Each structure stands twice: as C-alpha cells, then as structure tokens.
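Quick one: structure below, then a few questions.
Left out: one protein chain. Kept in place: all the others.
Each chain gets a letter, A and B, in the order it is written, and its residues are counted from 1.
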Amino acid sequence: MSKINTGNFFEDFTIGQKIAHPLPRTISDGDVSLYIAFTGSRFALHSSDVLAQEFGYDKKPLDDLLMFHLTFGKSVQDISLNAIANLGYAEVSFPNPVFVGDTVNLVTEVIGLKENSNGKSGVVYVRSIGYNQDGLEILSLIRWVMIHKRNKGEMSGINDVPSFAKTTPIASEISIPVAKNVDTTSTGGEYFWEDYEVGERLNHIEGITIDNSDHTLATKLYQNNAKVHFNDHMMKSTPMGERLMYGGHVISIARSISFNGLQNAQWIYAINSGAHSNPTYAGDTIYAYSEVVEKIEVENRDDIALLRLRTIGLKNITPTEVSSPKGEDGKYLPNVVLDLDYTVVIPKKK
Amino acid sequence: MSKINTGNFFEDFTIGQKIAHPLPRTISDGDVSLYIAFTGSRFALHSSDVLAQEFGYDKKPLDDLLMFHLTFGKSVQDISLNAIANLGYAEVSFPNPVFVGDTVNLVTEVIGLKENSNGKSGVVYVRSIGYNQDGLEILSLIRWVMIHKRNKGEMSGINDVPSFAKTTPIASEISIPVAKNVDTTSTGGEYFWEDYEVGERLNHIEGITIDNSDHTLATKLYQNNAKVHFNDHMMKSTPMGERLMYGGHVISIARSISFNGLQNAQWIYAINSGAHSNPTYAGDTIYAYSEVVEKIEVENRDDIALLRLRTIGLKNITPTEVSSPKGEDGKYLPNVVLDLDYTVVIPKKK
Partner (left out) sequence: MSKINTGNFFEDFTIGQKIAHPLPRTISDGDVSLYIAFTGSRFALHSSDVLAQEFGYDKKPLDDLLMFHLTFGKSVQDISLNAIANLGYAEVSFPNPVFVGDTVNLVTEVIGLKENSNGKSGVVYVRSIGYNQDGLEILSLIRWVMIHKRNKGEMSGINDVPSFAKTTPIASEISIPVAKNVDTTSTGGEYFWEDYEVGERLNHIEGITIDNSDHTLATKLYQNNAKVHFNDHMMKSTPMGERLMYGGHVISIARSISFNGLQNAQWIYAINSGAHSNPTYAGDTIYAYSEVVEKIEVENRDDIALLRLRTIGLKNITPTEVSSPKGEDGKYLPNVVLDLDYTVVIPKKK
C-alpha cells in the first residue's frame, strides 16, 4: 500500500468521527510581519505593543484572520484535499486571543453528511476547534465542503444535514480586556460604536492588486496544501486555467481595505457566513465596501459593543459602481468575489 | 458625512499645524528578515548580533533605511494621499539607533505652503520627526509634495516657502558607539575612510530586477498606503499604465547594490537630498554607481568619519554605460531613476 496520503473521500467520513490534525504551529513574529506584508493591514492593535498595552494586553495579540489561516490550514490535508468546492462557513468565533509564541493546533468532528443525487460526490459538514498550547479554545468554526466519492455510483443514501445558527451566538463573556482609554490618534480612526447606523454603507477607497507570489507565499505560510492554489501546471488543464487564489486571502485583503472607515473595529468577534461568489486570480485588484447590518450591545460591558457587518469584496470594479452584489436574477455579479457576514468588536464612547 | 478618510487637500494644511500620525509600530525580527529578502542587503552590522557587539551595540541595530520606511509610511495617509508628486527631501537624519522591539511613531509639522499659479494645486512643506517608545528622536526629515486643491480655481495667494540646509547639518555628537575594532573579515570590506578620495567613482557591479510582488510586499509591510503602488486597476487608466514602485524601495535597492565597494559604510548619517528622476516599474533591473562628494571629519571622534556620497540609480543600463546622470540639456537621462545625495559613517584606520 502506498505511503502517500491522497486525502479522504466522501466515503471515508462518518458522523461523529474526530480527526486531530497534524502540524502544531508555534506562531512567530515572522508570521506577523509577513501578514502585514501580504495584506497591508493597519489595525494598530496588531502592530504595536505600546497600543496593545493601552488596550489592556501584555503585548499585541495576533490579528484574528492570521490566526484563522494558520490554524485552519491544518485541516486541508484531512478534510478538503479532494474537495470540489468549499460551500460555506458558519458559527466561526475567536474565543481567546493568540500571541506570538503560542502553539496552535486543530481538531475536527464530522457533524453531517449528505450524498449528492449524482452519485459522484457528497457534502461533508464539520466543526473544527482550534486550541493553544494550554488547551484553551482559540477558534471554533463549522464548514461544509463538497467532496469526491471514491466509488462513484454506489449510493449509500446518507442525508444527515446538521442545523446551525444563522449568526454566531454571542457568548456571555467576551475575552477582551477592558480598555482604559482608546487613543484615536494612534488607531487612526475617530468613530466609535455609537457613530455607526444600521444600513450605513462605507465605500472603502483603496484597491489592492494581488500577484501570484503574494498569494502563494501566504498560503504556503499557512501550510495549506490545497493543490488549486499552488500548481499552475495542473490548473492549466482545468476550466480555470491557472492557480485559484485561496479564499481566505481575499477575506484578509478585504478586511485590510475596510480599515479606512472601521479603524477602531480591531477585533473580529465572529464570522457568521461567507461566500466566495467568484474566483480570484493573480492580477485582480480587490476593492471592498461594507454595510452595517446590526448593532449589538454586550452584557456587562459598557466599554465595547458589536457591529454586524456585511463586507462585499469586488474585483476590478470600484465600490461606487456597485449598488448591490446580486443582479435582478438573484445571482452574484461577476465582479463580486466575496460576501462576508461578520461581527466586529468596537469601543463605545466614554 | 462619510467616515472614509479621503486624505487632506492643499486647503486643509496651515503653517504651524501639527499632525500626530496614527499607527505606532513595534518593529520585529520579521521586519528585519523581510528587508533582507526584499533588498539582498549585506551590511553585516544589521544582520549579525555578534558583529554588532564588536561594534559596541548590545544587539544589531535596524538598517537605517528599514527604519525610515517603517516610520515614514505613517505620514502617507495624512500628508501625501492626494499628492501629485513627491518633490523632494532635505535634512533627513537618523539621530538614534532603533532596535527590534522598539515602537516607532511619527509627528509632522507644516512648515511651508505655496499655491501653484494654475490654481489647481500647491506645494506643502513639512518637517516630520520620528520617535521611539521612550520619546527619543530616531528620524528627522523635511519633505515637500505637490497636492491637489479641493476647490480648484479659488486662489488664496499663499506663498510661504521655508528655507533649509543644502546638506543635513552634522550634530556635535554622533550616537554611534566607539568600535574597539573593525573585523574586516566579517564586514567583507577592507576599505576605511582614509582610502576614499573626493571625486572617486565606484561602479557597483550588481543589478537587481524587481518584480511586482517584491515591491508591493515591501510597501505593504511599511503600511504605506499610497494608491499608485498597489492598485493596478486604477493605474491602467493613467499615463503610467501600471503600478509605480515606491521610491523608497529604489533607494533601498541602490543602497544594497552599493555594498560592493562601501562594505564598511554601515550607517547612513543623513540624506541631504534625493530625486526620483524617472519612474521604476516591475521588471526593471536596478544598477547603481556612487561618487565620493566630500570627506568630513567628526568632532571628538577618531574612530569614525563621514563620506558624503552621490549614488545614481539606473534602470536597465549598467554604470559603465553612463558617464553623467544628466544630458547636455541638463535633464536626467531616461534610464536614471535615482539621484541620492547622502552621508554615511565609515570607520577610520586605527
């Protein structure tokens, strides 16, 4: 039998199955610098120890998305190496901060299986939980992926779809220190929770062009080995014709662009759902706009509150040219690459 | 009113105005490694703790240009986001060393304003000072940029041009430890201050080709968000037609190339003036040559002295093919991308 791990097929998964993913990763300052280089991210909490201390931390915590990528990457080999498509995310949360020096790992449980009627594939639903070296939860997420069957045509009839929340539930305690003071001169933004209104739209003005080296360096840093991102030789014989950008990189670029208008929203509390509505390739320029979907107060905290946002990522078209991400037919416009429903933490006025 | 910061226009500046720029930045080992990867820099003081200790430091200080980029980048959002052109630099100095772990920030004062006669723009002169977390000055510079007016045509008649020194003044004390010994085997260069002659020309032999990922990764690492460097979609509709390289990256590449011939000149004392005489784009190969303009002794120091240099950066042409950066008409030749007048510190013979 071959020693080569060719990944799991639909039949290899059973409900309740637990997979401890390999490759614990100690996070370093190098990872943090690279993330800034990849995205141009300017959220000050994640690039200044001095500011982090003003926010009540001992040192700067990791950007939530960097932690997500480094932790999530571990699941590709076991879960999605034979994926046809990443269909969705739900209930993504970031229960505890991660710091340079921490070692993260990931455990996944299969929570649902649904065979497709074509007999060729099925959908696998999993819940993955990331831990740091002390066993503290640092990431929790549900995702579902369409995966090839090993034996095409043999039907098992399995159809066990789990239910999950439309938005990530808000915990009764939020593991963010009470900030004494928000130095808006340092964060670069003067707006607090009270300043935002439901329905408000922010057309972020920056656009960032992504090249092949950028996105492949990022995805390799995350030890995410999904072939579609790295192997141009293989992709040339697919309808895509070239390497597909890791969707998480598009999320990070859109988040970085959203800084201008959301400077004080330095924490992602949750990702409620996300769709990579069209592929992104090298050479594409990413733009983004954000809408305030909901304003949420937090129990027992008068220093911070939540904004539920919808950030739309665009390619090669500016936000002012797009009124809605979907056309009259209900389908995403071809230049819309991301539809992200997420919740951020932002300080309240004192 | 929109929460999007669209940057300042000419009318937004007043003489004496002070701007504390956001985004304090804690410098890490990751930044240092990335800088070596971007530039191939080999100045040994900045890549070896052992050598730095021989030079009297506790550990390796940051390359002056890396510190410049990380600190300077903060001013783009407030000063030059609506710049038509960066016209010049003067009196740039590096008063104190910066180390990994330090947190840098930047404060700017407007020192001059001059409306252009076309009524569409004006020139803003600023002095920016960078500080570390202890409030120690680590960077000082004057620059002037041409900036769009918000209300084109309304003339204010302001014409207040500051005066500044042709070369950065030399401080009475230079914050460089007294080196016990210069290990030329480690630095890779056998030449000391006494070995250089005014008028001497060094044709550096290396050439470095720059690609889009390199220069955009660098500029994003510096959190410099000037759109011209990142947004290919926008640039395609300009006469440039593509992303313009950050001029500071060209300076760093030229400095790295100048290692061969100036190995012991491991500190930049000052930048007296600099011109980005032609744009640099991805795919260009940078070459450089240097001329010794002046030899300057330092008060109370017999271990080090100064060389004022002029380094000419070239694209796609070797130094031996260029006798002078300007043609008979007094204009820069099309392949000259940088004319940098700066002062370096170099050890004297014992």
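In the analysis below, a residue touches a chain if its C-beta (ideal position, glycine included) is under 8 Å from a C-beta of that chain, and two chains touch if they have at least 3 such contacts.
Computed from a prediction, not measured in an experiment: that's the story for all the values here.
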Omitted-chain contact residue, chosen from B:Asn181, B:Thr209 or B:Thr238: B:Thr209
Which of B:Ser117, B:Thr185 or B:Ser323 contacts the chain that the document leaves out: B:Thr185
Touching the absent chain when the full complex is considered, from B:Ala37, B:Ile84 or B:Val107: B:Ala37
Interface residues of chain A (partner: the chain not displayed): 2-6, 20, 22-26, 28-31, 33-34, 77, 101, 103, 105, 133, 211-214, 216-221, 223, 225, 227, 230-234, 243
Hidden partner chain, residues of chain B it touches: 28-34, 36-40, 42, 44, 47-51, 60, 185-189, 191, 195-196, 202-209, 211-214, 217, 260-263, 283, 285, 287, 316
